[in-house]
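Removed: one protein chain of the complex. Kept in place: all other protein chains.
Take a look at chain A:
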Amino acid sequence: MEKHFTDSRVKGVSTGTTILAAVFDGGVVIGSDSRASMGGEFVSSKTINKVIQVHDRIFCCMAGSLADAQAVTKTAKFQLSFHSVQMENPPLVIAAASVLKELCYNNKDELQAGFITAGWDKKKGPQVYVVSLGGMLISQPVTIGGSGSTYIYGYVDAKYKVNMTREECLQFATNALALAMGRDNVSGGVVNLVVITEAGAEHIVIPGDKLPTFSDE
């Protein structure tokens, strides 16, 4: 039987969310919905930002317990800024992901948080890393997470193509998030996207009425 992230243990404190990151030709797109709910019955915030900046060209999205995720990202941000001063260079994306991984793995019994890290660095260009619940770290061209991600595995598998253009990738990410928000009752609100390239990071917010609609709406 499939396991949902909105397990009864996690329900009270889960962000109940949909997060996504995808590599395109020259950059990455990372994005999420904006709903925070309490137990699936009450929307406590319609416009929460789940895409956290940990360095100039490195962002991460959190899934799972909101409190755990915030604590971990705060620690990681601090460690990364120290690391980049020591190295006298901006940190690599894998360095950011590894910092998160160390925290998740070493505290795996207490924490219930997973992360998607996406960014651009000079060594390897655009990258996406996933740190899962127990502290596994892997690199993937496209990845999704959160309770709403279950509904879009099929869509992402079918529609993601390697080396898309920036516009194609933005459309893909917007569509995927809109589809998930349409089926998952604890995901919703607006779509927050960040496009990261060599030139920098650009925030795009797509409000609910500008989201793509599909044949049943």
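Quick note on the criterion: a contact is a pair of C-beta atoms (placed from the backbone, for glycine too) under 8 Å apart; a residue touches a chain by one contact, two chains touch by 3 or more; residues count from 1.
Heads up, the rule we're going with is that contacts and distances are computed from a predicted model.
Among the names given as "Dynactin subunit 4", "Sorting nexin-30", "Proteasome subunit beta" or "Trafficking protein particle complex subunit", UniProt records the absent chain under the name "Proteasome subunit beta".
Among A:A118, A:A176 or A:L193, only A:A176 touches the chain left out of the display.
Among A:S32, A:S65, A:Q79 or A:T150, only A:T150 touches the chain that is left out of the view. Residues touching the missing chain, restricted to chain A, are 1-2, 141, 150-162, 175-176, 179-180, 182-183, 214-216 (touch as defined at the top).
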